[in-house]
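Excerpt of the complex: some chains, original placement.
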């Protein structure tokens, strides 16, 4: 359970449908954490299957209260749905995950997915169907496929553009030649690491989905990730982006944390998830 | 390159077919190491993709000379083919790997596969087509599928029985109820950990393939593996089995080593591979 | 949640007392796992506070089915109460924990505590009030106090003897001079590591509480513990003890696992807990 969140009703095993509604019914939650420990197409260092539990673990050290927004996390009606365990068929898994996240949306709550590999974002974007897809990532993730697989973590932004009209990739510093070509199209905005601090959102009333690939950060801040890419963002810059985008966003995820460091990646991911909730709630 | 092995000819990039034969042509090798870093269906702790390099790394500390058989490893015509890198389609990968191992066999050499997850054994067994499949493993690996996947590491013995007439699983201590039922059939012999030391091979002139899943060992001796299963074998017992079976075997693999320990699993795997070669060569 | 266990009712946050009984009510559980992550008096290497989650984590790789007893773990009505989080006052904490374990007993279920430091056993013994206290431990734990603290992990057997008539310490190999003197009294039996394999229980119809301090094992098998003590037991011997004692036992715990190894200690602890349940249920 994410520290400060309540157990989500659908967590409970063996509950009968005849039970009367209780206070932690989904309808009461404003935010629902969903763990999506997919670890199937990780290219280099595997371990994202342990991402959600690691993020929840390192979140335990945080204070409930947020000074920036003068709110308590436990007051913000966050519930934790637990994890959706991967099947062997990635497309099937994403459909099921999308279904769960869609249920969250139908209950007027904001889904907060914890990956797992970046591929899980495809489910989130499909469930939210935003106008704009905003992503913090070292990689463009604009491939059509990778190793013959159209549902690889390196294709996420491409898939997102099937739902969203526009993608903004903040902190990207690497990709294939084809990806960089695709990135020149009008529907993609790439903001280089050095320029992210100066970037400000300008969404008007368009709806947004925000995805944080933790490898956007410099490896010093998040060594526990599948593909470290040096010359990355500082957490403070990522923090600013999350807080600036959150008021516009209807869905959020943080992905690509694994268990191959001393907690740096997980504690950063956990903090950014909380920053999203605080900023979103403060604005709502 | 496995320490003490020569570079295998097909390793060399950019070699033209017009080159004259040189002394390390495949035809000269008696044993060919092939790395098979598959890490797709690992159920719990991933990392077998780093198995082959880790096994080669920890093999560096060994003496060339083997006192038991009075042989030098470098005299035994072992070549290292390098790694066959997984594609995203496991069946396709196994077919390609089987092709490579079949080539080794056609050159009258014995394939020595280093996994990667246990699934790679399916390629080895298909290439060798043995009468008997002998396996050191904590698990029966007799499932028909796992999570909907018929090419999962937990189905290896089942697949082996499509080629071999008989399977002997040494050190097995866990499996599903269905697997244990399947194990009661005449073509499967299960030797419990406590009985392995007393087991002796009785193959007559039947051909054999030997597979070592490093999780057969107690977790103390091989913590760096996907699914640790306590109450396992001591390395000395595994050593005895490898040396007893090697003279009968036409193919060998050691699998399921990952990079999540301090080298214990890799150094054991490397030593057992060498023990196989020494015992096989001493007998030949 | 311990893999294969159900959520225990009292786990659910925000449940109202007016809810109708459902199928996983405590009354239906035969065994209840309770995490007791106390980490207050650990003398050397701290980290037992992460013991329960680590034991649950490494239990995930196990098959549901147990071949020895022909049972499935999920059929044995094990529920997981979650963790009882330590307060700063150890005596108060033990009283609360004892209350919880007493509730388990009143529901005719067997408490299975996962530590946490060995001190949590005091709560278990007080809740069960057995005739005989059986303990696997490298240490005698017969001190009256340690560093001025009468509720230290090194005093557990002494406290147990306040409830039980007799203590049997299996695998003990170290203690203070005073502890060894106390061990000569009639109510204490110490079985040296070399003699444990030959030990057989002889309890008649006396009730028993079984406590497993994972440091009873040799450090190779359980490096992740507070005070490693070489020349310890092999897991197979511990397994035999657990299975022999379980049919007589009314309470069980496994303690002193921390997060300072590669999973060896936790996977052994998890397996011994399951072995207890299987053997107890097979006999019942």
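Chains here go by letter, A, B and C, matching the order in which they are written, and residues are numbered from 1 within each.
The working rule: a residue touches a chain if its C-beta (ideal position, glycine included) is under 8 Å from a C-beta of that chain, and two chains touch if they have at least 3 such contacts.
Worth saying up front: this structure is predicted, and the values here are computed from it rather than measured.
J.: For this file, in which 3 copies are placed, how many copies does the full complex count?
T.: Identical chains making up the full complex: 6 copies.
As a working rule, only the chains that are shown with their structure count from here on.
J.: Would you kindly state whether over half or under half of the residue numbers at the subunit A/subunit B interface are used by both copies, giving same or different?
T.: same
J.: Can you compute the centre-to-centre distance for subunit A and subunit B, using the mean CA position of each chain? Integer Å is fine.
T.: Result: the chain centres lie 40 Å from each other.
J.: Would you pick out the residues of subunit A that each touch at least 2 other chains?
T.: Within subunit A, no residue contacts more than one other chain.
J.: Any idea which subunit A residues touch subunit B in the complex?
T.: Per the touch definition, subunit A meets subunit B at residues 39-42, 46-47, 49, 87-89, 146-149, 152.
J.: Would you pull the subunit C residues touching subunit B in the complex into a rising list?
T.: 58, 60-65, 67, 72, 218, 220-221, 235-236, 239, 261-264, 267-268, 271
J.: For a test of understanding, state which residues of subunit B touch subunit C in their complex under the given definition.
T.: By the definition above, subunit B touches subunit C via 43-45, 139, 173-177, 180, 193-194, 218-221, 223-224, 226-231, 260-262.
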